[in-house]
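A single protein chain has been omitted; all remaining protein chains appear in their positions.
Note that the chains are named A and B in the order they appear, and that numbering of residues resets to 1 at the start of each chain.
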Amino acid sequence: MQIEKQIAHRNKKNKIFKGVIIAGTVISTLPLLLILFYIFRQGITAINWQFFTNLPKPVGETGGGVSNAIVGSILILLVSCVIAIPVGIIIGIYLSEVAKSRLAYYCRLAVDVLQGIPSIVIGIIIYEWIVRPMGGFSAFSGSVALALMMLPSIIKSTEETLKLLPESLKEASLALGVPYYKTILKIIVPSGLSGIMTGVILSIARVIGETAPLLFTAFGNPFMSTDIFRPMSSLPLIIFNYATSPYSDWHQLAWGASMLLILMILILNIITKIVQRKWKVQF
Amino acid sequence: MESAILKATNFNAFFGKNHILKNISLEVEKNTVWAIMGPSGCGKTTFIRCVNRMHELTQGATVEGSLKLNGEEIYDMNPVLLRRKVGMVFQRPNPFPTMSIYDNVIAGYILNGIKLSKNEKDEIVENSLKRAALWMEVRSTLHKKGTFLSGGQQQRLCIARALSMNPEILLLDEATSALDPISTAKIEELIHELKSDYTILMVTHNMQQAARVSDKTAFFYLGELIESGETKMIFTNPKHEKTQNYITGHFG
Partner (left out) sequence: MNEIAFQAKQINLKEKVFKKTLTLSAITVVVILLAIFFTLLINSMPSIKALGGKFFYDKTWDPVADEYGALPFLVGTLLTSFLALIISTPFSIAVAIFLGEYYKKGVVAEIFKNVIDLLAGIPSVIYGFWGLFVLVPIVRTIELKLNLPPYGVGIFTSSVILAIMILPFSVSLSRQVISMVPSHLKEAAYSLGATRFEVITKIIIPYTKSGLFAGLLLALGRALGETMAVTMLIGNTHQIPTGIFSPGNTMASVIANEFSEATGKIYTSSLIEMGLFLFVVVTIINILGKQVIKRFTL
């Protein structure tokens, strides 16, 4: 009898535990649903034609928009991509090809450290390296800051992808008398394109919402600008500024901008899944 | 006087300090099929990988001695240009996954930036695929990716790819080990036909295959060339005890 009681007790504990685990998991997912729901509810009312086409208006005036922030985000990101993508892929190629040298070890270590640096510190660095010598804030400095943050994930996903490719692929090309550099650029990298692209898109999704590195680099701009050597606005920056302001018009705009930003991130993630499926190279 | 297309004289190969090939001397004549045989680790794959200088792609790999292709020292040539003259087919079929069948056949030209007219390309593709006994099976699906073929077909595609470059020597590194018996048989037939236009070195584990297909055989053991000569002779009347033991299955 004792043993049966014991077993019943243990089974009960087992069931309760599972319940606790499930409950804990469900609770953990609540914030996401709450946040998304709240943002969409608030944001949807802010989205209208003027939201996309108008510049921010002074407090009290209606009909303000975030056109400058949208353009700014896209421009800053574009320049970051131009900087980070080629550099990241090349470094990823190095790490996958020269896996064991001392330089590769220190390089990997540096990439890991870079990945963990707080974004505000990156902002300080770029301020010292670019903003001060240039004499002012600029979209360009913001792009460099974001590029630094994109590098680690592009490098890592390129390295991982290329490492997975079979050695025989390289050998087949070399045996045909194709020089090493062409083998890498025309066979190896194209074969790994889906994995590399995934890493690139994910890194974009990560930095598109970054605010801290832009605080003292791109700085923000209440007017529309396409000059990358001048301060520029961007979605996360205006969300920050408007959310912390006391004006409810501005809050509205910030909700709209938040919803837009989240939509962009969601779309980028979906694109990643599509790229993975469609471009996956069969062996 | 050099009728030998490939001539090894006191040729040695190393991986770092490991002495893999020891004083190999061998002469291969044009339009012959040589089987390179021996137990695992005897150096047979290393030997053919020295012919197209794939051996040195491994860190710390070095060679000593003479290895000549048509009278020219292989190790004095530019390796990239050398490899365009020597074709290789690997154990695992490896068509380029991002290219169509058509492009795979002429990959050697495409990747090296050699310009060809559409007609020239079509001709080379058709000829190479015919010589590889694959033309009939893929003539209507040339635009499809190479990786959608069966293993045996992929391997014949790789053969076509190597042949399209008109190599002086064709190296087969256990090219049928990963294939089913029917594909293997098809490829063996192929080798018979290719003999009239090409010189072929094939590394093989399969003694029956060597006996069936090759004119001459070289038997390697622990990095040394124990015996070489007419295949018939090697199999029916080997001179060395080690050869005898290998053929009768005492090891390997």
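By our rule, a residue touches a chain if its C-beta (ideal position, glycine included) is under 8 Å from a C-beta of that chain, and two chains touch if they have at least 3 such contacts.
Every value quoted in this text rests on a predicted model; they were computed, and no experiment measured them.
Within the entire complex, contacts from the absent chain reach the displayed chains A, B. Interface note for the absent chain: among B:T58, B:N78, B:T141 or B:T248, the touching residue is B:N78. Of the candidate positions A:A46, A:C81 or A:L95, contact with the unshown chain belongs to A:L95. Contact residues of chain A toward the unshown chain are 10-11, 13-14, 17-18, 20-25, 27-29, 31-32, 34-35, 38-39, 87, 90-91, 93-95, 97-98, 103-104, 106-107, 109-121, 123-125, 127-129, 148, 151, 155, 179-181, 184, 205-206, 208-212, 215-216, 219, 236, 239-240, 243-244, 251, 254-255, 258, 261-262, 265-266, 269. Although one chain is hidden here, its contacts on chain B can still be listed: residues 78, 80-81.
By definition in this document, only the chains that are shown with their structure count from here on.
Taking the mean of the C-alpha atoms as each chain's centre, chain A and chain B sit 48 Å apart.
Touching chain B in their complex are the following residues of chain A: 166, 168-169, 171-179, 182-183, 186-187, 190-191, 193, 281-283. Contact residues on chain B toward chain A in their complex (touch as defined above): 52, 54, 57, 80-88, 90, 92, 94-98, 107-108, 111-112, 145, 147-148, 158, 161-162, 165.
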